[in-house]
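Sending over a structure as structure tokens; questions will come in a sec.
Every protein chain of the complex appears in place save one, which is left out.
Entry: chain A
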Amino acid sequence: MAAADDKYDIRMFAPDDVYFSRGSGGVFQGVIDGTTYDELEVYRAFPFLYTTQYISVRNTKGEELGIIPDIAELYEESAKELEKELQLRYFIPRVTRVDSVKQKSGLWMWELQTHLGSTRMVMRNLHEHLQYPGGGRVILMDISGKRCEIADWQALDAHSRKQLEEVL
């Protein structure tokens, strides 16, 4: 591929083009096309539809170095680091249990258990703070901008489903 048309094309990385690791300071870094970067940023191009595909890798200036078509194709070590970084960058805990959903004078309080620990969300209403990307998935956003995700609300335990039936 000629360098000239690179600029207007999307660069797709093959598994051999990239190597990701974590620096001693806990920062995501890697070697890309033989160049070492001691800090890299990753973005999901389709955060709702394809969570493990089409990952944009960028330098700290925000310039795109290329796109990982699918994390599953990467070498194991790179894939593991990348997945971890995505989890950190897209802080969207997965809800494992809904303890309670209560409406207290105009605000909705959610007590949730997630795979990252328990948390509470506060919403002003339901129609602006819940998103349904499809399937049984629900994205919750609270008034501070915090997000949680329910992968499939029908797959949750009976107690959680009961809580959710009231509001979904």
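The rule is simple: contacts are C-beta pairs under 8 Å (C-beta built on N, C-alpha and C of every residue); 3 or more make two chains touch, one makes a residue touch a chain; residues count from 1.
To be clear about the criterion, contacts and distances are computed from a predicted model.
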item: Name of the absent chain as recorded in UniProt (options "ABC transporter ATP-binding protein", "Quinol oxidase subunit 1", "Fumarate reductase iron-sulfur subunit" or "sn-glycerol-3-phosphate transport system permease protein UgpA"); value: "ABC transporter ATP-binding protein"
item: Residue among A:38, A:73 or A:152 that touches the chain left out of view; value: A:38
item: Which of A:47, A:69 or A:136 contacts the chain that the document leaves out; value: A:47
item: Contact set of chain A toward the excluded chain (per top definition); value: 23-27, 29, 38-39, 41, 47, 84, 87-93, 104-107, 109, 114, 116-119, 122, 124-128, 143-147, 166-167
